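Below is one structure; the comments refer to it alone.
In this view, the complex is presented without one of its protein chains, the others remaining in place.
Labels for the chains are A and B, by order of writing; each one numbers its residues from 1.
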Amino acid sequence: MRRFDTSGAPYLQPGTTVSQLMSRLLLSLAPAAAVYTWFFGPGLLLNILVASAIGLIAEASVLQLRKKPLRPHLGDYSVLVTAVLFAWCLPPATPWWITAIGMVFAVVFAKHLYGGLGHNPFNPAMAGYVLVLISFPQELTRWLPVSGLYEHGPDALQTLWATLTGQLGGGLQWDAVTMATPLDYMKTEMARMTTMPEIKSHPMFGDFAGRGYEWVANFIALGGAWLIYKHVIRWHIPVAVLVGVLLPATLVYLLDPGSNGSPGLHLFSGATMLGAFYIATDPVSAATSPRGRLIFGFGVGLITFVVRKWGGYPDGIAFGVLLMNAAAPLIDHFTRPRVYGHEE
Amino acid sequence: MSAILLLTTLALVFGLALGYAAMRFRVEGDPVVDQVDALLPQTQCGQCNFVGCRPYAEAIVGGEADINQCPPGGEQTIRALADLLGRDPKPLNPENGEEKITTVAVIDEDTCIGCTLCIQACPVDAILGGPKQMHTVIASECTGCDLCLEPCPVDCITMVPQYGGLAAWSWPRPVAVDKRTVSET
Partner (left out) sequence: MRDPHQLKQFHGGLKLDGRKLESTSAMLGTLPLPRRLLLPLVQHSGRAAIPIVKAGDKVLGHQEIARPDGDRSCSLHAPTSATVIGIQCLPIPHPGGLTADCLVLEPDGREEFAHSLPTLDPASLDMATLVQRVRDAGIAGLGGAVFPTGLKLAGAASRESLTLVVNGAECEPYISCDDMLMREQAHEILLGTRILLNTLGATAAIVAIERDKRQALGCMQAAIERLGDERIRLQQIFTIYPAGGERQLVQVLSGKEVPADGLPIDIGYLCQNVATLLAIYHAVTEGTPLVSRITTVTGSGIAKPGNFLALLGTPLSVLIEAAGGYTDQASRLIMGGPMMGIALTSDEVPVVRATNCVLVMAADEVRTSGEQMPCIRCGECEQACPAQLQPQELYWRIQGNNLAGADELGLGACIECGCCDLVCPSHIPLVQHYRYAKGKVRTAKTQREQSDVARQRFETRKERLENEAARRKQRLEEKRKTRAPGEQAPKAIKGEIDAILARTQSKHRDPTQGDGTS
């Protein structure tokens, strides 16, 4: 008599895996990374390299301590996604130890101490970023000029040297080779009561946002749109974040165009696109129901705008995401969908 | 000076508010005892050393009894009580008995002499009968407390398991085992 093994229903294979979702996410960022490197040099790639290496080592160590199997947990690529997004938020020539500190904090404290993948209430990349932002304020503002502008940014070798040692070689000074980001420049100039048209006349501004930066943002948005098409993420959070930034930006701009950035500027500057499509969409720390996600995303966008306009930092995506992460359980509680057959 | 006055006034105001609330929102009885009683299995067997489940519930709330004295409730009840009262769950106290499967009493009709002792002993009146009449256990009402075993002078009562087979089967909890390594996730 023939005997068969049994298992539980359903018997069909599931459509996708966590590692497939993560690897698609990484793939979708490749074009944007290439554009970034074209405009700002290899700094981003060096950051990603350092962050990924440190991240993998940190995660492997913690998994060993927690007596968990390495292959499935490292193989889900979630630490690589954290590394890439974290690295993207750092300036291109960031010294490796800053990247390392941020990654170790993100992986060990913001992820594994809460229970590992699926259990972290806060976005690990943003938690790590905020830590290094507060701890190393000077290094985190050393942004590079877009290539083709002034031609005084560090070249590839100098970027590598800076990443390894934190110093520029050859007697160069940091002030000579760095340039503020458009948002940074806007904030400092507005505090000096400069008007928008004057600000926008600076050569660092391109068609509607920073030169170079706006192209990177475009490609990030394209990558994000592909992710939505491939069902890696859903449209609710990205659209809500963008609306959350656009709505107040448009209102404020209509009221006083002279001293406010245009909505387009806000959309394509800073980490708006990265935050909307990649950072806020981290499923573990975001809200879960469709309605909840709309509220969550809108909150992220709104807080980002508030910080940009009135806060102490030029960009507020990290704060927006972390604050809304804290609110996510409450949002979930109040946006539970109605079950079939139940009253509202 | 003004600080002293302010604080005194605040204290008076809050004191009055609390006093009013204590009268207006007074709850009769102790609702916690009801909640504890709701978690107990109502076997009324006395194995906890109290006469029935409600006295045991009152004792738990009053601090005279621990939460691990109920064998029919078993680990499930201990956990539920621990959750409700914010105490630590602990294993069943072996002095009170051990957790057994649910049983019901069955009277051997050939041996029964109709003495009504078991009828008087049953805490939930689950035995039907009268003096010199046949006694029968109403199986659906029997809680399996074992109190009828002792008084029976001819030892004609046995406890039999209540459920089994198809009717009692339910889906087991899925256990995740990662086949690539030996550890359990």
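By definition in this document, contacts are C-beta pairs under 8 Å (C-beta built on N, C-alpha and C of every residue); 3 or more make two chains touch, one makes a residue touch a chain.
All values derive from a computational prediction rather than experimental measurement.
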### Interface partners of the hidden chain - shown chains only, full complex considered
A, B
### Query
What chain A residues would touch the chain not displayed?
1-18, 20-21, 72, 76, 115-119, 231, 234, 283-284, 286, 288-290, 293, 332, 336-342
### Summary
Note that chain B touches the chain not displayed via residues 37, 40-44, 46, 49, 51-54, 79, 117, 120-121, 123-126, 141, 143, 147, 150-151, 153, 165-166, 169-174, 176-180, 185
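Please note the rule applied: only the chains that are shown with their structure count from here on.
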### Query
CA centre of chain A versus CA centre of chain B: separation in Å?
54
